[in-house]
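First up is the structure itself, then whatever we jot down about it.
Heads up, this is only part of the complex; the chains shown haven't been moved.
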């Protein structure tokens, strides 16, 4: 029934390729099917002004999309001179999501900047970005651990994200663009490996949806997140360490 | 237990004062306790380019905050030359929420612009804005009805919004700023009078929260929305009409 032939609770093929950038302290190319997001984690020696002398660090994120990541070309935000509301909304979400599992008091007055750049978009770029950014962030902390800056990686557990939606009235997991563009409702879930909720964003596309439908979406999300955190663990496990 | 002395499922004092602007086709000053948002609905003869010759209309929203609406003064966005990510996120939410109950094919190629300006902020400005914008929008459509442009107000039912959160671990309804600033989780619910879900935005502030907690928040929201739509109906009923 789904355009891709997937079953309703089936994720796209997920790969999390690490060490894809020779400069970044942590990096990960997250692929959710044809959605490809390059995530880097950069350790910056200072913190924003309002944290100076607090002894605490910070994690922040920026999001971008290459102009031809999409089917029709999108204007380059740097050329237009401003980031769209959508971009700002997404990068704020990524930052909040990763901060929710990070111990800010454990790595000194440093800022870790996550850059999530979409090379190709086929739906779910923000969920791929969060899932990949966790891996990049982990590797950056692992780098700080090897340098002796932290004793252990200050991440409480894995965090990942997935979207669910009502496609022709049926709840389905991990929408691709073909589904997303005609979905009746679309919800993004950011959750931890142990099932903790970090962020929920659900939107009716055309008409309001019911609480029952929403509960179905959340169940699909819980199972999807479970599998995503396993993929994260596998990608990091090869490095000899996981949260 | 709540700083305001309210019970956990008690809204602040809500008033929706209509006809507060002599020029706007619809207007409403929404007060949720000390949060005061001035909402106007302006009927614009044209539609955005991508809707031209579609026969359909559009509803959009803008949000702003007076610099001293907040305890400490906030920089004026017009002076800084850009709207913050937060502002853009909120105005996109308001627009989506109102469009979910509006029949875009019923009022021709017109655009209704909702302006929600916060005169004083004490938490929950976006939920007050949505609740008040519905009233302003209704009055503007009522104005078009009297002009013979529409036969009846093209709104399927009332839409309103409220925030809930975990304050010292307890689910409470309609957070004020004192509560919001130390809440462990914060969720905004946009729902219709009949219980349909339009938008859910839930965020863990510090640590992830459980699905049980989230279900409690949603129940509080359902009862709060019920009462808010009654206040909307009363405010509009005096005008001799409700959706």
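Observations on the structure shown:
Order of writing sets the labels: A and B. Residues in every chain begin at 1.
What we mean here is this: a residue touches a chain if its C-beta (ideal position, glycine included) is under 8 Å from a C-beta of that chain, and two chains touch if they have at least 3 such contacts.
What you see is a predicted model; the values in this text were computed from it and never measured.
The complex is a homo-oligomer: 2 chains are shown here, and the full assembly described by the structure file contains 6 identical copies.
Everything that follows uses one rule, which is that only the chains that are shown with their structure count from here on.
Rounded to a whole number, the gap between the C-alpha centres of chain A and chain B is 28 angstrom. Residues of chain A that touch chain B in their complex: 82, 84-86, 88-89, 91-92, 96, 100-101, 156, 187, 191-192, 195-204, 206-211, 213-214, 218, 222.
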